[in-house]
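The complex is shown incomplete by one protein chain, all other protein chains being positioned as in the whole.
Chains: A and B, in written order; residue numbering restarts at 1 for each.
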Amino acid sequence: MSGTNNIISCPACNTSLTLRGKALTRALTCKNCGVYFRTGSWNKEQEKFQIPYTFEPALPIGAKGEIGGFIYEVMGVVIKKERKYKYSWREYLIFNRHRGYAFLSEYDGHWNMVWPVDSDPRASLFPGGFYEDGQRFQLYQKYSADVAYARGEFFFDVVDMTASTRNEEYINPPHFFALESSDDSMLWCKGEYIQRNAIADIFSVPLEKLPRSVGLGYTQPASGSFSISSLVISLIVLILATFVIQYIISARSADENIFHRDFTSADFKDQKFVATTPFHLNGGPQSIQINIHVPVDNDWFFSEFALVNETTGEEYNFTKEVEYYHGYDYEDGGSYYWSEGGTTAEAYISRLPDGTYHVNIYPAFGTTVTGFDIAIWRDVPSRLNVLWTIIGLAIFPVIYIIWAKSREKGRWADSDYSPYE
Amino acid sequence: MSLHTRITCPGCQAQHTLRLRLTGRFICPYCRAQAVVDGIAQDASRPLITAAPMPDDLSFVQIGTTGVLDGAPFEVIGRIRLQLRNDYKNFWCAVRKEGSGFWMVESFGSFAVYNGAWQPYTDLASKLRSNQTIPLPDGPVTGQYVERCEGLALLGELLPWSIVEPGWFVVQGSKGARTAFFMTKPNVGGIHYLLGKKVPVENLKLANTLPWNEWN
Partner (left out) sequence: MNLNDLKGLKYYLIYALALLAFFTYSGMVGWKWFNPTKTERERSERANGTHGRSYIYHK
């Protein structure tokens, strides 16, 4: 081929072929007989493949699609077969005259776009990988392969180059770097996972014509449309916001003592209950907290309580028990002190409307105790809500991270360099 | 030959005015006759040399393309195209207003600029391998590929360029944005290299290029 003559004859069947890639095309297959040959003079051998030429690639040669604002055309497709484990995948050569060439590789229905980069991306190394732009890329596989089938035009001798190069792939889903090296060349490519339906949209191919995705692609993000670090950062920010809100709530809460008194058996006279003096709640719904202290010692105290809204007649009934026991156990020639229970109890009643209230107390005493101490506080912030809120915020991230880590482990099942083994 | 010199094409008698301060070669765009060879104008006393036709390789740069490099406007006035086995290199010769020139090298949408002249490479040729450190006076580069040049086509006005026949080996090395391009032919003429830097194409602000989606 010379000059602007972009027509070439097949050396096998003499069919006249017009080169779509013009002078860029360095190897091609004949549209008539399927034989693979080079346009240059260095190698006049013809290649025939075992897979029949009637094989229909998922993306037809000549299909066009827009990627990153540039129209790419499918120039050629190869099926590559790995030498050691004998698995196969498909690589489409796509081209845009302003951006050069790139590849779309497909394995098990998972797609990656791969494009050459100008320089070695390895900013710093660690055992089994490297960092690029702060991102950690870990060795996933090393392999050699052969072309089992080719169709279309190629800007390099894809058969010879595939056979003569060694490959390494380093992943940080959805991105990866691939190094293709031989004695004569060293080419770094960068890749990115592309969703199957995006490929169908880009090249206007019915989705059902593309191979179905199986399992998790080796560069497919284990997480969805966000990174785990973003999720963790979001959680931290939300937890900080929770503490800030709690601080504000605590600062503006009255947390005011509105009743405090010691009761003894003398206060009951002939009645079975005592009542507190009335107290007022105003300023909107709020809580009260009742703290009971009973000096029990190897004894118990039980009481029913009725918080009565004197304005509406509404009653809030609850019970509290206070018991405290302690002593020594003698075992194996030694003595062990033990204790259980305590001398205080606390009741918290939420969302009480404005009004005048009092508390009726119906105590039942044990054997020795005869009195107790009651303190009532109003507008008391509940610190326990902070804990529940944090749990509520963390449930999704925790479950998600466990799930993503498990998927991540599965991704490496096919790798000889799994960090999980 | 130098800036503003008027020459007559020995093939078709067309008149041309040189735009480089130092023109190495001039290939008539009408008849492909080499009007200037190794800095000397051709005349009837010397045999007429015609350059091989320039292959169409879908590059979007063309003679007449303009751009800006480091704040200085330039225009593309010549082209050398190297056909490698598995790649190609377009050395676009660009001239600034005052007549200085540089090479803007393009391959598959990747661009580099080589400002200086060819320099002799004095270290061991065996170091010119892929994935090897290639020592250069102002810092090493790493070999990226060794390729055989299978075809070479020339057009327009060119800076000095001594190798005009295919059969040479080219070696590309780079480190970061620095890049070096070596040419050598075993047992002939030594090894020379150009030193340059990779440039994102957007930075060159190219204009008068072939239309965006032209695909003939």
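The working rule: contacts are C-beta pairs under 8 Å (C-beta built on N, C-alpha and C of every residue); 3 or more make two chains touch, one makes a residue touch a chain.
Everything quoted here is computed from the prediction, not taken from an experiment.
Within the full complex, the chain left out of the display is in contact with A. Of the options A:Q135, A:S265 or A:N317, the residue whose C-beta touches the omitted chain is A:N317.
Contact with the omitted chain, checked across A:S234, A:N257 or A:S418, is made by A:S234.
Taking the complete complex into account, A:I349 is the one of A:V117, A:A222 or A:I349 that touches the chain left out. Although one chain is not displayed, chain A still touches it through residues 224-227, 229-231, 233-234, 238, 241-242, 245-246, 249, 253, 273, 275, 284-288, 304, 306-308, 310-319, 321, 346-352, 360, 362, 379-382, 384-386, 388-389, 392-393, 396-397.
The rule is simple: only the chains that are shown with their structure count from here on.
The centroid of the Cα atoms in chain A and the matching centroid in chain B are 50 Å apart. If you check the complex, the residues on chain B that touch chain A are 52-60, 83, 85-88, 107-110, 129-131, 142-148, 150, 174-177, 198, 201, 210, 212-215. Touching chain B in their complex are the following residues of chain A: 1-4, 6, 21-24, 26, 40-42, 71, 73, 96-101, 116, 118-120, 155-157, 161, 181-187.
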